[in-house]
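Sending over a structure as structure tokens; questions will come in a sec.
Removed from the display is one protein chain of the complex; every other protein chain stays in position.
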Amino acid sequence: MGIEQLNHNFLTGKLEDVVRWARRNSVWPATFGLACCAIEMMAAGTAHFDLARFGMEVFRASPRQADLMIVAGRVSQKMAPVLRQVYDQMAEPKWVISMGVCASSGGMFNNYAIVQGVDQIVPVDVYTPGCPPGPETLMHGILTLHELIRTGEITRRRIETGAGAGLTVDRPVAVGTPK
Amino acid sequence: MTQTVETPTLDTGFPVLKGGIESLRDPGAVLRIPHLPESVDEVPTDDETMIINMGPQHPSTHGVLRVMLELRGETVLRCKPVIGYLHTGMEKTGEDLTFLQGPTNTTRMDYVSPMFNELVFSLATEKLLGLEIPERATWIRMLMCELNRMSSQVLWLATNGMDLGAVSMMIYGFRERESILAFFEKTTGLRMNHNYIRPGGVAADLPDGWRDDVRKILDVFPGRLDDYETLLTGQPIWQERTQGIGIITADECAALGITGPILRSTGVDWDLRRDDPYLFYDQVDFNVVVGTYGDTFDRYAIRLNEIRESMGIIHQILERMPAGDYRAQDKKVTPPPRGRIDESMEALIHHFKIFTEGFKVPEGEVYVAVESPRGELGCYLVSDGSSKPYRMHIRGPSFVNLQALAPMIQGGLIADAVAIISTVDPVMGEVDR
Partner (left out) sequence: MAPDTPSEGEAEAEPEPEPAPPPRLHGALASESRGQTVVHPHRSEYLDLVRALKDEGFVMCVDLTGADYLVKSNRQLPDSVVAERFEVVVNLLSLAERRRVRVRVQLPEADPRLPSIYELHPGSEAMERETYDMFGIVFDGHPDLSRILMPDDWEGHPLRKDYGIGRIPVQFKHPSGAQ
């Protein structure tokens, strides 16, 4: 059967674009609730805000099955190694959203106990402002991430500038994307 | 567990522990594994037992709680909660914020019931100041606290349902919570972490049409609670998974300092709203819901019915809400009205000084406690006469209640551990502070 017999029901595109499109539409977040923001993250997943619209309602309990880590809340000095370990256990390609000011910059807790920004530990792709960010804000962050995945912006930025924490990236964060 | 349990009476107080102090020194009976180092690797274990870690990143531990469980087969021999993964240094930060800024700090402790944290700090500050707040402000505080109690208990029902596999409860619970949060957002500007209750009153008056909003919540809730009863209370699977699970006695509660629904589930009717009244709780009628067996089902039923009691209180508040000021008109504590700032230089300076320097609080120390949805929430406040607390300590009920975990889990099945952790209702922000 030759390809000329197929008249409709198919699209053509670069493999790269198709992969990005598929990745964008099936981001699976890990449950990484830490503090107040975790409650809003849960609220975003329930019926009222319905994260399922974006193909993301399945919060995975195991980091091995997830490719997005939403760091929801303040990261203490005691939690930081655990967070890093969970991040390392996630499969590539993976993304991180820093949810709320505490995760992004330490927020109002500029003291001995809190890591002043989770980007000191893991590379962050999207920062979500607010204390806590409402579910709408989180969704905006998620859609921003989707757009970054779709356009390949993340991989370009990483490879060219080495942005993010730059602590461990011993392999490219997203593989298979040229430039 | 089916034997009749004597309801302890408050007149006699509590006898000593039934098994003597030794009963609590059984392995795993308290918040520790005796004579074991922290590192699990070094523990010389029997071949038959296995130590597993739940958490700190685990979907069912309600935040970043880590629980070490020693198992023989499926039976939990010992249990040790390990906390501190959310330690935020709030007590240290609290010494660096003025009394007016204090509630922004404390409200982030128990993020499921932030109003109570603001309230207890404000009450302690006002007690040091000797400040009387207007009646309307007090009623507004009660209204917001009771609504917050409802949203907190509903959230607990939701997460507890999810922990036990009743996922639809999760969706329903969050739906009801949203209706209350919408009112909070309208009133305070934020869904959580409001900083609404402040020393001297509340931050803003109730919005126009607040009665209709609250009535709408109160109209919807009873039917929804009946739905929950249909969904959970009478359901055999739910009963099997909760009845007789995680039993604790009144004596153990007293010895371990447990308060709130866990203490009430053992039959002790102890509720600070009634027994140590603050605000105007002595002027409203409500029942203190108590259980009999001290098991998970009792705690579920207590929390469900406390929503009904809170609704009764809110109905009374709606009737009795007076007109008046929503904050004390004490120039030392209260900033001038917004309108005056535009016209008067003095008012501008006054406003500026209150929000930068803060107000000075007389020297002294005080302990104030309120009944949060989780138990006794206390604030120990020391002032040295300046505008910042010298020492601010919050007695989080979850922190103490977590000690109940070990006696409740011990001897049970690993599958029930999740139900029991959930029933303690720990909010880790408050445990670790």
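For reference, chains read A and B in written order, and residue numbers begin at 1 within each chain.
Going forward, contacts are C-beta pairs under 8 Å (C-beta built on N, C-alpha and C of every residue); 3 or more make two chains touch, one makes a residue touch a chain.
Note that the coordinates shown come from a computational prediction; the quantities given were computed from them, not determined experimentally.
Chemist: Among B:192, B:245 or B:258, exactly one should touch the missing chain; which is it?
Modeler: B:258
Chemist: For a quick check of understanding: of A:89, A:116 or A:144, which residue touches the chain that isn't displayed?
Modeler: A:116
Chemist: Taking the entire complex into account, which one of B:128, B:328 or B:354 touches the absent chain?
Modeler: B:128
Chemist: Looking at the whole complex, which of B:268, B:370 or B:427 touches the chain that is not displayed?
Modeler: B:268
Chemist: Which residue among B:171, B:288 or B:366 touches the omitted chain?
Modeler: B:366
Chemist: Against the chain that's been left off, what residues of chain A make contact? List them.
Modeler: Against the missing chain, chain A presents residues 77-78, 105, 110-113, 116, 161, 163.
Chemist: Name every residue on chain B in touch with the hidden partner chain.
Modeler: Counting over the whole complex, chain B touches the hidden chain at residues 10-14, 21, 24-25, 30-35, 38, 83-84, 87, 89, 91-93, 95-96, 127-128, 254-259, 268, 270, 275-276, 363-367, 369, 376, 378, 380, 382, 384, 390-391, 393, 395, 399-400, 402-403, 432-433.
Throughout what follows, only the chains that are shown with their structure count from here on.
Chemist: With chain centres taken as the means of their Cα atoms, state the distance from chain A to chain B in Å.
Modeler: A distance of 32 Å separates the two centres.
Chemist: Which part of chain B faces chain A closely enough to touch in the complex?
Modeler: 56-59, 63-64, 84-90, 92-93, 104-105, 108, 111-112, 155, 159, 170-171, 174-175, 177-178, 191-193, 428-429, 432
Chemist: Going by the contact rule at the top, pick out the chain A residues touching chain B in the complex.
Modeler: 31-36, 38-40, 42-43, 46-48, 59, 61, 63, 73-74, 76-79, 82-83, 86, 108-109, 111-114, 131-132, 134
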